[in-house]
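Okay, handing you the structure first.
Missing here: one protein chain of the complex. Every other protein chain is in place.
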């Protein structure tokens, strides 16, 4: 009944979508909470799609690396899911949307130091704490995972960005210490913040990211690697979390407009996917007021529309 | 690659699932905030599945009508979507998960009388207000829609339950008046509450509900009625809202465990669906602490597992 | 060591104070949440002081009646204290500052329908509910108390204002219904709101109010009436409540600047007192952002300074 997605997808289709959303450039705001991010050229625009069959389509600045920022939270959670029993994770971090800005402390205090989900800062810090406890070199392992999944050994964390984040880390420190006061952080806060910012500072391109996260669309199996990274059931669960919590306080609107599980970062990247079909990454540094890429979200909405595909 | 769902589905499969979750009976709590609901026999357990092809499978107390309660919010929203431009609705009610109990006033005050989504009480009251403004007999029209979609003209609203709700309606009155104070309620609060409670008091069976909501799995087209109730695009959007906001403050956990858009009611019913495939309704009156049917959620989790199907 | 206050006080002193604060006129905002209040001439300015010895000093528009609004909350509480055991009141309303705007529902929900103190709207509605339960004609009795204490039988409630308040009463209705949902309102909400607004709509002048509340400075004994209205101990307690909760979310600043227990109303009146010495009422309709009379507060600060008197 439904046409094969590979027959519709083409780099021309993607180029057309970028052309359509390009007029939005100038209407958002590049993240400027740290100087190192504020310098990113605002006019970049790229998109890349990998199908589960391994075909790649791309357009625009699809091979230019950018700061993945919160998209790293998916990598970290995935890594934690390979190291811990499911329940060990979910008793320390919830699975519900927050209904609050990504860095609010209010809910965290009401809920006694248990963050709502692993994709808000508080939750990601708990995941970092889990990694810190079980791994001797968590930063290196997260980076290696990114490289392996993207098939790109040149991926690096930008130390200027990582240090800049660390210098402006007072709010994340507040979040971590508040959780520590409730007994939900085991390791040294300072060390934790450095690991966390290092993961955020990893630089990857749209092509890198679309390839790296194809396992989420492929029952846990990465591209070019027959052994699953995550079991199929766990993969579905991660997708469920992305669908309800992956876009800060705009998950509902993103589901409504785009209809794919996804994760955004303040670097302007958004990764999204259709299970069984494809993984897409779009990049445009200017953000909307909710902190998600303005043109990026519009591009994904068009893509879902043109493909006639969403999870709904 | 994937087997056809009709070949796996059978009433035996459903019976087996009910048997597996039956031991949960006794571990939840029947809603007792109004006397009329507290009398529902706690041991009822039913399930019904309609496929988009129109096949019906059921087990247990699948034909016994129960109070649909908040499931009516989907009917009301659908009705409103047939009467208003999309934007007219979404400027008065949001599309984001609330991260709060279904009847909290806190967020409503912070967000100046704009409820987070149409499936919490505040949002449903705004939808009722929209219906009140455009329809001369909103109660009758909602009931007619339920009858028509379920193909069951005997469906009625339970006036004892409606009156009982109204007698214990102080919190919903508080919510409505708070929104009125922000200019987000146009009609008389009292009249509104009566319409709202009347919709909640509609009694339908699992079979009724699975059939009634098949349009959500079928691009907006109801069973046995070629003309769409909603456009395909709008239908997807409703599903997106259900996936992120349909289960009170447990949408994330439901997505994680079941992986289908759904809507629950404190009468113990849950409707869920897989786009393009099926609509299922399960009923068991005992609720978990989040207000969702305890055994019902477990049954849906098993169903998703046995079918190997979810939206993720 | 300290001079006698009567030797310093004079109508000239008061006239001088008014002249000093008059330049503030034009810098505040007349309450305009109901049309009937928005029409008050913004340039009115009056002050009256009664000493416990019964001497009266006044200046400016001291005999012009204005809407006492929240100042009526002190009358209502006093009336309730003559009808109930202390504990019967304080188990339904607290004695703590709210740290929130006067009409917020947030704290009320967190604290399960028990308002923080009797001088925020929620608390005053509970006090009205107490009066409603014990009195057959609470409105008339409150008015009579005002007349008796002020020695002025012509005091009336402004029915235009009362009706106007009632028409715009959605938020107070929300507050009352929320408390009712927690079981902390016994009577019909509608009837309650009418009584409450009627008390707020009482019109008194500075001279009326300074005389009416002299009992708070005089161990509970009204002027020209040897029998105490309240016991001395209860009177001190009311003063303590006024000092910590009498000026909305500006009680601390008022204590800091003026140093007297006091109560303000959005009609622009403020009553304040020094136990054992005097009761003062000032009136200027323009309010500061916290809802307290801008010039009025400044005049009281000057008065405290000139007299060299405060409770601290």
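The chains carry the letters A, B and C, assigned in the order they are written, with residues numbered from 1 in each.
FYI, contacts are C-beta pairs under 8 Å (C-beta built on N, C-alpha and C of every residue); 3 or more make two chains touch, one makes a residue touch a chain.
Remember, predicted model here, so these are calculated numbers, not experimental data.
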In the full complex, displayed partners of the excluded chain: A, C
Residue of A:43, A:86 or A:109 touching the missing chain in the full complex: A:109
Options A:44, A:92, A:139 or A:180, residue touching the unrepresented chain: A:180
Listed residues C:46, C:60 or C:97, member touching the removed chain: C:97
Absent-chain interface as seen on subunit A, which is shown: 104-106, 109-110, 170-171, 173-178, 180-181, 185, 189
Touching residues (missing chain, whole complex) on subunit C: 94-100, 107, 116-117, 235-237, 239-241, 243-245, 249-253, 255-256, 259, 261, 275, 310-312
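We adopt the following convention: only the chains that are shown with their structure count from here on.
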Any chain that touches subunit C and subunit A: B
Centroid spacing, where centroids are CA-atom means, of subunit A and subunit C in whole angstrom: 55
Of all residues in subunit A, the ones touching two or more other chains: none
